[in-house]
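Just below is one structure, and these are the notes that go with it.
In this view, the complex is presented without one of its protein chains, the others remaining in place.
Order of writing sets the chain letters: A and B. Residues in each chain are counted from 1.
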Amino acid sequence: MQAGSTAIRFDGVTLGYDRRPAVHHLDGEIPSGSLMAVVGPNGAGKSTLLKGIVGTLKPLDGHIRLDGSSGIAYLPQAAEIDRSFPLSVYDLVAMGLWSRSGLFGGVARRERTRIEQALAAVGLIGFERRPISTLSGGQMQRALFARLLLQDAPVILLDEPFTAIDAKTTADLLDLVRRWHDESRTVVAVLHDLDMVKRTFPQTLLIAREPVAWGETGEVLSAENLLKARRMVEAYDPHADVCHRHVA
Amino acid sequence: MPTRRAAFSLLAGCLALAASSLPAAAQNAQKLKVVATFSILGDMVRNVGGERVEVTTLVGPNGDAHVYSPTPADGRRLTEAGIVFTNGLKFEGWIDRLVKSSGTRAAKIEAAKGVKTLEGEAGGHDHGHGGSDPHAWQSIGNAKIYVANIRDALIAADEAGKATYEANAAAYLGRLDAVEAEIRGLVAGIPADRRRIITSHDAFRYFEEAYGIDFVAPQGVSTESEASAKDVARIIQQIRREKIAAVFVENVSDARLMERIAQETGARIGAKVYSDALSEPGGPAGTYIDMMRHNIRAFSAALSS
Partner (left out) sequence: MLDLFYTPFSEFEFMQRALVGVIAIALGGGPVGVFLMLRRMSLTGDAMAHAILPGAAIGYLVAGLSLPAMTIGGLFAGVIVAVAAGLVSRFTALKEDASLAAFYLLSLALGVTIVSLRGSNVDLLHVLFGTVLALDDSTLLLLSSISTITVLALALLYRPLVLECVDPVFLRSVSRAGTPTHLIFLGLVVMNLVGGFHALGTLLAVGMMMLPAAASRFWSNDITVMMLLSVAIGIASGLSGLLLSFHAELPAGPAIILSAGAAYVLSLLLGREGGVLWLAWPGKHLEA
């Protein structure tokens, strides 16, 4: 990845469900290697934005362009994982190697070492054989981060990764996030804890269906901007007209 | 004026002529409507009733009256009929309910009335016939009783046709006698120690009683019961032990099972025989007489060779 290149570009992007926009007319770029937080009130379209980047949601309008085909690792909010499925922690984490072994490959010895390293990085050594149904919220999140580690993707998207997670786990996992940043990966995270954002994330996008502010965290998270965002209502208007605003 | 009066009387005369022929035409259009529950019975009723009756059959050719589900159209046919002919002996488990629900005022006649019945097969294959084997028509002697019952019922409903019905019945009975003679002749031609047949539907007990061919079956009297491995094993052992040469399939049960049994024992699979229903009209067993004739010829051919 070249420094200064763009990882993700938005061109007049509108994302939503059933013609109703959750994200309205977003333009901009996320440079590669950035460590960016996405914040905003509830219903602001933050999760929707991530889904659009990953590709699970097609834009209602505009384009989202990704740099090459370098791969994205995505951690959804409250992952829809079937906890009751008889799977061990080891196997769950090993899924991260998917793109390497693909459909049929087994797990080679070299890979086994990497899996162990990932488990060590998140503090889950000794948990390999435990079924995932026995994990606490924090332990599960650690396992999912280990999986992200193994995916080794240049772009990492995290949707509210620390909600309802204990402080120790949060601290440990934030270390990982910083490590990713040091490795020049692009990390975009949806967060609610503004103090954490101010401490850890250099860039922020404040969004309330439409982008309110985007740039240096300190500037973006001014009292004025935050008020403005809060005022933009979660407008679900049953009589809404077709949107005519042009985007250049 | 003479021409006008002539024309007028000519017209009146024509009208009178036309009017007088109306009742006659109406009478021709007024055939006695009857319903027969299944094809074999329907054929007999047609033979006795002739031109004077219009017969509708509920369970058609190749159909299975044991498990038939009547349709609303059948109910309607019942209400339009003057007589409903059933086999009786609880052959048609569904007929009483149909008669009741259709509200028909037709006379309900059991064709098998007066027949000397055989007990239903013992040994666990209870299928709801409640004791008597209903396939009485498989003996010509019983068929003649059927014919007599049919004739009497038709006469009771249509006094005017008495002569026709009696004549038709007498002629039909004569033909039945001829077929019976044929059957006895053919049976006599089969060596006594070979008169044993396996067939998959135990419907030939009256035939067996009348004409001396043994019928052995892998399933019970009704097609509703499913064979157990023991049943099949028994049949195979019996075929092997008694060196039964032929296995017959008829038009109301599972040919695959028969094939398997025949393959395993080396017995010959005989031609298709008909037990509970006629074949389609042009086919080998389109009438009752054809059916009996076809069956005995098939038995005889397989056993004699």
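Just so we're on the same page, a residue touches a chain if its C-beta (ideal position, glycine included) is under 8 Å from a C-beta of that chain, and two chains touch if they have at least 3 such contacts.
Predicted, not measured: the structure shown is a model, and the values here were computed from it.
*Asks:* Where the complex has a chain not shown, which of B:43, B:231 or B:290 is the residue touching it?
*Replies:* Once the missing chain is taken into account, the touching residue is B:231.
*Asks:* Out of B:257, B:273, B:289 or B:303, point to the residue that touches the absent chain in the complete complex.
*Replies:* Considering the complete complex, B:257 is the one touching the chain left out.
*Asks:* Can you name the residues of subunit A that touch the chain not displayed here?
*Replies:* Here the touching residues of subunit A are 54-56, 72-74, 76, 79-82, 85-87, 91-92, 95, 98-99, 102-104, 131, 147, 151.
*Asks:* When the complex is taken as a whole, what residues of subunit B touch the one chain not shown?
*Replies:* 60, 62-64, 67-69, 124, 223-233, 236, 251-257, 259-261, 263-264
Quick note on the criterion: only the chains that are shown with their structure count from here on.
*Asks:* Could you state the distance in Å from the CA-based centre of subunit A to that of subunit B?
*Replies:* 78
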